[in-house]
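Some chains have been omitted; the remaining ones sit where they do in the full complex.
Chains here go by letter, A and B, matching the order in which they are written, and residues are numbered from 1 within each.
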Amino acid sequence: MTLPISFLSDFGYQDEFVGVVHGVIARVAPEARVIDIGHGFQPGNVMAAAMALTRAIQYLPEGVCLAVVDPGVGTSRRAIAAQTPWGFFVGPDNGLLSPAVAMVGGASKIVAIENPELRIPSEGSTFHGRDVFAPAAAVLASGQATIDDLGPVVPDEEVIPLLLPLPESDGQSVTGQTWWVDRYGNVETNIPPDALRSIGLAPGDMVTLRIGAGIHNLKWVTAYGDVGEGEPLLHVDSAGMMAIAVRDGRADDHFDLAEGVSVTMAARR
Amino acid sequence: MTLPISFLSDFGYQDEFVGVVHGVIARVAPEARVIDIGHGFQPGNVMAAAMALTRAIQYLPEGVCLAVVDPGVGTSRRAIAAQTPWGFFVGPDNGLLSPAVAMVGGASKIVAIENPELRIPSEGSTFHGRDVFAPAAAVLASGQATIDDLGPVVPDEEVIPLLLPLPESDGQSVTGQTWWVDRYGNVETNIPPDALRSIGLAPGDMVTLRIGAGIHNLKWVTAYGDVGEGEPLLHVDSAGMMAIAVRDGRADDHFDLAEGVSVTMAARR
């Protein structure tokens, strides 16, 4: 049985990169179904793509995850494959895969993809999605090769982790940062609801939100409909994190927010 | 036999939303083929997406249509499923589905999707594409559930219609509006060719087009090649409506047109 392949990249939609990877997979493993997780992530932004993959992974069919955001292509960074309870992960060793692998229970084995027989020969060396990662994902999906066939084991401690910023609490307030602005202008933070609960806050409470010198009072609601049209709100978003939104509006515009901005939440005095 | 699922949304291509919906479908109904109608519609623009769906529906394989443009997510708007001669439609009750459902012959049954067993549990409440609509579409496609299993019947008169602007004729001229500017700058109006025929116009005629204070004379042609390069024209477009185009050019730039602009067409004096 051929495993489904879920494919994420920063290849975008203006060139033929995504289609070529699909082509390589179809040539090696014609039976493999490929699900595009998304390819519009900011070029080279490993953290944004790693977090998207972490949000997505539990909703994807178990099988092979092929992820390529690879600003270090053409340098000495490794290409790796990981075996996990969810299935296989294939991509560059730059932290991209780490949080999703951890989310599904961690890797029982990680190898460096070095077997030249499983690469597509190319005079150039800058399209590893096509020449290295796609063939590896396809042979794992179809069972034409095992993970051990790809190359030597890499010790866990040599794999590059992703350093995620964690929120900090002083018992009175929680300070974190915005780490995702979605297409609708919703602003997710790295603050989980439990961090607010630990300072005594609960859904229904008013929360004071500090952004730079600005101080705003928002209600922690469980549905957009709990505030009036055009009003801002705090809620637990679909990925389970505290997010700032505006009903029928854009929170990024409303608060002039981008990714990576420090925010502090506390009980309203 | 598993039905194909045709999927439209305003989720865009910068986040993982589209891929996650594909993942949920693949987990529930691994055999279901999913056709992406498009996901680049303007965020929250129910009318633009509803019209695109109406233009597309007759070309899609009969089965399940999953459409999510849902500015009211998180409010009390209903999630619905409709049974029609074409197949099933699944989406928010905000008018998005209405014209396509009417186009294929109307709904024999409409239900509110409320069965908690067919939802994906989530702490958040703002990604119904993932948690409500995708599972419903998948179980309908695979036959794991009937439409009655999804929830209670909703009377026709309670379903939200889409209010489409209609053109008006005074017997001498027809006034309508632009309602779609496509990627090539072609500008479709809401004026059907029959409305022009009813005031005595026919292909080959010169038509006077009024846009604001501007008056332009365009030929109603049957092919771009009937005018010279760079020249504007009127024609029946691929969706069967009168459209303003420029051969080898962009009509939106030529006439400074966007969607929603009033236009009047009449016989050239």
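By definition in this document, a residue touches a chain if its C-beta (ideal position, glycine included) is under 8 Å from a C-beta of that chain, and two chains touch if they have at least 3 such contacts.
For clarity, every value in this text was computed on a predicted model and none was experimentally measured.
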Count every copy of the one sequence in the whole complex, not only the 2 placed here.
3
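Here, only the chains that are shown with their structure count from here on.
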Cα centroid separation between chain A and chain B, in whole Å?
31
Contacting residues of chain B [partner chain A, same complex]:
10-20, 22-24, 26-27, 30, 43-44, 71, 73-76, 120, 122-127, 130-131
In their shared complex, at which residues does chain A touch chain B?
4, 6, 8, 13, 33, 35-41, 52-53, 55-56, 59-61, 182-184, 186, 193, 222-225, 235-240, 245, 247-248
